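Missing here is one protein chain; the remaining ones are kept as they sit in the complex.
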Amino acid sequence: MANTRKLIQGNKACTMGAIKAGARFCASYPITPASEIGEYLSEDLPKVGGKFIQMEDEIASMGAVIGASVMGVKAITATSGAGFDLKQENIAYAAMTEIPVVIVDVQRSGPSTGGATVCAQGDLMQVKYGRSGDCPMIVLYPNSVKEIYKTTIRAFNLAEKYMSPVILLMDETIGHMRENIDLSEYENVEIINRKLPDVPPEEYKPYEPDAEGIVHLMPFGNKEGYRYVIQGMHHGADGMPNLSPATLQCSLDRINGKLDRHKEDIWEWEAVDLDDADIVVVAVGCVSRSATEAVHAMRKQGIKAGLFRPITLWPFPDEPLMKATEHAKAVIVPEMNMGQLVHKVKEYTRDCTQVIPLNVYDGTVIMPEQIEKVIKEVSEK
Amino acid sequence: MVSKFAVAINKAWCKNCGICKGFCPKDVFGITIKKEIFVKPEHECIGCRMCTLRCPDFAVTVTEKGE
Amino acid sequence: MEQDRIEMRFCGFGGQGVVLGSVIYATALAKEGYNVVQSQVYGIEARGGASSGEAMYSDKPIHHLHVTQPDILLAMSQKALDKFIDTVKPGGIVLCDSFYIDQFPKRTDVKVYKAPLTEIAITQLGKELFANALAMGFINGIVKNVSQEHLIEALLESIGNKAVEQNRKAVELGYETGLKVLKEQN
């Protein structure tokens, strides 16, 4: 059998997934450890007729990708925590105006400049809560090079399907890692494109949702004569500014409700040895790989450990987590920060279940042995 | 002499800022005691249309009679 | 293979191309059909100090993120050797460029092979630049975990069309050096 696997870097896999998903525009600003994404796209987008531009700052790059998407061109930008801070205002704009874009956050150690090449998982809360107002967000969090490729495609699909920005959260370690992977199974992967209006221009209300709660925004520059305003103020179905109580509530319900309503479609998670587990590890991103090894090692020693790994971080897969931890006596949450995911886990586990945080934030990745130690301690109690 | 131009103010849009009156070369516009701008009945509009260009509210129109 | 996963570390000083070396070797291992994870740890030490790249391979899926206990360590500088020698797995293999290293490991539980890689590159290939490709061949001459064909392919893929013949020669020369050292030392 021919060896169809290739050694590919995580950040490269992201760009390959983006192009596969139909992205034809990228605007970005250099920042370690995400810079390779802009570099690869500056080389590869022109080959497929797409464009890359390095904007003057993070804010501008976020604005430019939304501008491109308004014209109907799928667009992506990439940054790291400190740059993500700057992108927030325009990410909120995309959420409010329901423009699909994909934003990659390859995390590094923060706050502030922190450590550019230091692995950390400090942005778990920022990607969801960093913006003003009740701003909805889809955040996906792959843990391998292959999964980055697949999840980038999924990020675009969800963005177009639900008319929402989607954040692809990554770890420095996975972004810079190379793994040999076979992508041939994704050759015919489903690519979703946004729905266009099904009413003539004179009847068109851009922000009138369909039965599924989704708006159909006609790309600007259309020849069919659809003319409307896209703007970040609260707006009614016609898109015009409107601050009436009914409109405000309606607009917040619409942008948040569409994700809530379709959460089961958006949720993705991995279960490792969960069926009879009485000790459940909940981990995301690179830490989940160490957790997988730890769980396998514990099973060999007869300890009933399992792993629940949210791949969709936001909206948080609360019901699946509750089910996964229903019979657990303890839940261990290893993460490379001072405790973020653990709060969500506590919220969605039974009060009688012990939730044990394992926090490493010295820049070293959490190794399987560190998780194994906690599992053993718990199992011996 | 009666002007051959009809001057109209869209009262719903006019904010009575007085710009049309302030720059009219023929004194076509008047102002009431309530500070409301109006078109004088017997005006001598020459159709320069500067009022329509300077009205910030798109409220003034000048048309040639019989147009 | 006796164990689940073989870990390799490539270290030296910044500019010797050890990270690139780890990518090349990982590519060759991938061509062999193994599951491969290549990675590197960045740091201020990457410039001038000890620089390091890593590769892991296995027949099974690899979840591990970083090399912790290398089975094979290539050291291209004294500083890098000193930094990583204690992490080598007992029974592991340590390969030293004796051009830059004169204090060799005192550990008795590892096998040490040495050759003046950089000197060979300078005297026989005309440039220190080729020491990296030479080291790749040297590793393979000792541990023989990839085919020479795959190693050369991997090297050429990563460097493009630059000095193809000399690089190919460097890998071959390194390989022969490895075989010779192995014979002499065993």
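As written, the chains take the letters A, B and C, and residue 1 is the first residue of each chain.
Criterion: a contact is a pair of C-beta atoms (placed from the backbone, for glycine too) under 8 Å apart; a residue touches a chain by one contact, two chains touch by 3 or more.
Just so it is clear, contacts and distances are computed from a predicted model.
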Choices "2-oxoacid:ferredoxin oxidoreductase subunit beta", "Multisubunit sodium/proton antiporter MrpC subunit", "Thiamine pyrophosphate-dependent enzyme" or "Molybdopterin synthase sulfur carrier subunit" - which one is the UniProt name of the chain not shown: "2-oxoacid:ferredoxin oxidoreductase subunit beta"
Chains still shown that are in contact with the chain withheld from the display: A, B
Residue among A:Pro30, A:Gly133 or A:Gly225 that touches the chain left out of view: A:Gly225
Positions on chain A where the hidden chain makes contact: 24-25, 27, 46-47, 49, 51, 53, 55-57, 59-73, 75, 89-90, 93, 220-233, 240-241
Residues in chain B touching the chain absent from view: 12-19, 21-23, 50, 52-59
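To be clear about the criterion, only the chains that are shown with their structure count from here on.
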CA centroid of chain A to CA centroid of chain C, Å: 37
Centre-to-centre distance between chain C and chain B (centres being mean Cα positions), rounded to whole Å: 88
Residues on chain A engaged by chain C in the complex (per definition of touch): 3, 5-7, 116-118, 173, 176-180, 286, 289-290, 292-293, 365, 367-368
Residues on chain C engaged by chain A in the complex (per definition of touch): 23, 26-27, 30-31, 33-40, 42-43, 62-66, 68
